[in-house]
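Following: one structure in structure tokens, then a few remarks.
Omission of a single protein chain aside, the complex is shown with its protein chains in their original locations.
Chains: A, B and C, in written order; residue numbering restarts at 1 for each.
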């Protein structure tokens, strides 16, 4: 940490600040410039608080040198983290470290049949993981709020039948245990990125967590939220960029694809991209998915629906299964340019119907 | 709702969309322009979903005419809402409808003594309501997270002793019952403005709720979150502007004071302003508080600490008690320009020490 | 400037960087921390370029200590600057240092009669300076672009007749000389805040300049643009906050009133506020004007039109003369709370009609 004093700080004030710093067990290193006196604080930054130093009269700025997150940082953990998700029926799906994942499915699990139908279609088109909402965060209290635990069952069954791990959102600390019984991966939505108690709770489970970026969260705040989960011993965190709020209103959010290489430079965690929620418009999803993989993302998460105009939520952004299939073909080609490949659930035993359907497609 | 078709929509498509609209019990009113066909949807907008219409092939735009919130809207409820908060020892503090409230106190309740000391000081300076954090939402998992239920007790005692209602933040659906036992007002923080289950839970209590605006929330989204609480039968919602995220980094957030008259134009709910969290810097708090009251806000919420450099959180933004006192004097003068007055807890029985201290000050 | 090296920088690299710094005539002050090596650069920051240091391999961050502007900074010039504008007919209007100015008039000078009518009305209501557009920056090439030099004549005559200094926008380096012949104050619009050649040109004149903040400009960038003007010897710069672009779309822009105290803390220049362009909606202009003066602004600039529904531009935001009059009364009351007063053009000779009209009003 570097402490910059206001101009004209006198000797007594400087000594007083130095004493306060050294009282915490750190060393203070003084530089007197022509215009400012600067104190370098040497030692572990965590020991002394930025806000505390800022509160001292005579201090103008406090500049941290270290990142405020540790477990999430690449300095702490140099190698890319690969998250391995056990697959129903055997095998695993890997995300990170060169393994890409395509996560797809409906916004909400509307009924049992549609979940199964879409699951089969996306599996055939090359998706590795099935998504579907049981608890839905909706802007309006009058909108459909999801089918809850019943939907979790449908999703679990569809995952099992198609040998795909499943992911679903948890919104409430009271639901973590229930959701854990069904899901393979927890999803923390953008609106809950700083629901810190919820982060602690999923951090105490041992299931992977996809942590979406809040629409007003800086990359640093996002990594701090990952740190909440990691700090509880759960090291299987996958970050998911899904658009931020800016002045541009052409689409719902502004997808920040720079976040992909910036996260990779600062953290070892895998990062995927959700172009469906970012754009809110079906027509623009493929272009943004291509861009995400080209930018180095470890996967994509998209919404697919076989009858979008009847969807109970987010119909305008859902891809039709055939568009998803074409898109997957081009995504694989882009991944190939960088010698990366999309994961498929590798089953130890042959799974007749899924293989039969998928064979030509992938 | 107005449905605008893409150019070149043929007769069959137009009829198809009209049929889909009329199937929901609404009437479709067709206008054929030179360049576009437009369908006016007549009836209750809630019956048909914007997203549903947007998902129909051939539809270019869907423009809602009605606001998506109802109970929060001024159309529904023309008169300003005044929230009355019972005061320990008798009487009430009113917020809204010409009654202004000054809410003050420490960021976090650090120990019993400091809570009592600050409570006495802010009471003497003219605050009507005591604030203090027991559960603290912190960006870092390694920061102080609040003293929990113990802090609630300190705050309750300090409120009682000084005959001030208290307000404290609730962050977790699991804590609503506990917090309800102690507090007079729930605070929903900016990070939880779209924690919809938490909104439902406080909506089911009958205690007033201060709902802070999310740092990326549009005014409409904020009012939709108020609607969540109102929809459960709790009509005592006070909105609180506390700054939004913008590109400007001179201060922590950009305080959006336009939100005050805009909310008042669209809603009957009282709206207060928190200049402490918006700026993050003590020096700028008074100017922003003056501006808030001049803009028409129904009150302010500020942090006060008697030893900011030792504060466990947000020290740099806490006012010293004497600055708060001077600020209150000027705030009362500005309110006077508009014939509005700051509420004081009106006690039915004389409360010796508090009155003695406060007498000369207010 | 402080140079922070990447972790693991070896001795040779450190020495190499030190040498590069000392070659520019500055002193390098080394601090070796547990995790990072930090080099404090002692001397005049301007001598070595931040970007240059950032380009050196092994450098992680470069943190400037000094502000990048000098003439605009309060460190350089401690006292508030007061800008004195000569008034036609004698006397001056002052802005800054406790003197507030109300600048009012139509968006565009539409014809000679309307300019004169509005000038008389705003003078009577307490405005000190007359504004009006001759060259209009319009988003669309098909919109009315202003009446050019002819409009400048109308404005000059109306100013003379009502003994008010005038202000008008200049958009093109080729127009500076022409505009200078007519106007008392140059206005640089938000879209031209970083039209650096235009800043240089008005900096070479000796007429005061109102410099509007760009809608995406940080406060620091704004002060850097002021520095462009000041660097050419023109010290009469008045800053004008007029709203920034954010995600909130309820109004045209988000008025950043925090900018007022932040500018005053960092600079000695006067700062005024334009609530008309910020909101774009007449109904919200008075509340924002009150807030601006309460926040410490040195004046306001508003649009007034006596027939807004026929205005050639920005009709929805123009105040009616009677609203402007009421608003001025309340603005004076708020200014009074802080012992500040609105400037009036003080004429040395009696000016019968204006005084007669204004007498009761002010």
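To be clear about the criterion, a contact is a pair of C-beta atoms (placed from the backbone, for glycine too) under 8 Å apart; a residue touches a chain by one contact, two chains touch by 3 or more.
Predicted model, so just to flag it, every value in this text is computed and none were measured.
Among B:19, B:113, B:181 or B:249, only B:249 touches the chain that is left out of the view.
Considering C:24, C:80 or C:173, the position touching the chain not shown turns out to be C:173 (whole complex).
Residues of chain B in touch with the missing chain: 2, 4, 7, 29, 31-36, 38, 40, 42-44, 61, 63, 65-66, 75, 245-247, 249.
On the side of chain C, the interface with the absent chain consists of residues 46, 51-52, 54-57, 68-69, 137-142, 145, 171-174, 191-192, 194-197, 199-200, 214-216, 221, 224, 227-228, 231, 244-245, 308-311, 313-316, 318, using the contact rule stated above.
Remark: the residues of chain A touching the chain excluded from display are 216, 218-220, 244, 246-251, 254-262, 265, 278-279, 283-284, 287-288, 290-296, 330, 333-334, 337-338.
Everything that follows uses one rule, which is that only the chains that are shown with their structure count from here on.
Counting the residue numbers used at the interface between chain B and chain C, over half appear in both copies, so the two copies meet with largely the same residues.
On superposing C-alpha atoms, the copy chain A sits rotated by 180° relative to chain C, to the nearest 5.
Between chain A and chain B, the centres computed from C-alpha atoms are 29 Å apart. Averaging Cα coordinates per chain places chain A and chain C 42 Å apart. With centres taken as mean Cα positions, chain C sits 32 Å from chain B.
Contact with two or more other chains is made by residues 216, 244 of chain B.
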